[in-house]
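Here the complex is missing one protein chain, while the rest keep their positions.
Let's look at chain A:
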Amino acid sequence: MAESTPNMESNNEEDDDYMADLSRFLPSDSIIHPPNPKSSSKRISEKKDPSINSSKSHLKALNWQERRKIERERKQIQEDEQTLAKVEAPIPQSNIGFKLLKQMGYTPGSALGKQGSGRAEPVGIEIRRSRAGIGLEDPHKEKMKREEITIKHKRRNEQALMEEFGSRQKSRWQSRRIIVNFNKAKAALDQLENRDIVEPPKNDDDAEGEEEEEEEEITEEGLLDVLMKLRDEFNYCLFCGCKYESSSALLDNCPGINEDDH
């Protein structure tokens, strides 16, 4: 693939002269995408044309001119955009013409005429620099519009993907957190309930067994139950990591029930 790209580019340059009108305005696009069957078949037919093979220098000159033409067209589109942007900006009130018309009785924002029935805005200008028929926009504009749409589309897709990825990540992370916290909470509860029992081996087995058992059961609600139990019965907050003197002390000092609150 890496090898074929430069080839395509050079082919593309050759094609500039012969491709259909529209594709001529899409040099960058056609580098990225493989040429469509129409243009490739055209290329073949052009290669058979003896008059073109015989005058390679002529071809080169034309290519150079064509390229310049494309460049000029591109610049012109930019300039047209500037022009059209200026068409949007009304004449400022500081203009002497504005003041003179106002002196004649013009109310800013109104229209002229005996009944004030005239146009409020000047007739706009539409710059067409191609031979696209009625109902088709200028190919430049069409292309820009198309690009805009694809970019928007891409962006929207990306955004959607990112969101999906994010939420998936988040939910995965959350459920993992829930399990971890549940286990911690459960351990704390156990500890608080059976102070005397000295844990390791048994506990480990229990925990494992429990975990295996509970793996499917562990939910946010389950976690909440345990957390509440810890708070109600022992004035203990898992996330503060301490046991409070009283339930009022807990309420005053602990920022909340959930991990996020901390």
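Things worth noting here:
Rule of thumb we're sticking to: a contact is a pair of C-beta atoms (placed from the backbone, for glycine too) under 8 Å apart; a residue touches a chain by one contact, two chains touch by 3 or more; residues count from 1.
We take it that contacts and distances are computed from a predicted model.
Per the UniProt record, the chain missing from the shown structure is "RNA helicase", taken from the list "Vacuolar fusion protein MON1 homolog", "Replication factor C subunit 2", "RNA helicase" or "Nucleophile aminohydrolase". Residues touching the missing chain, restricted to chain A, are 21-22, 72, 76, 79, 82-83, 86-91, 94-98, 100-101, 103-106, 110-114, 117-129, 131-136 (touch as defined at the top).
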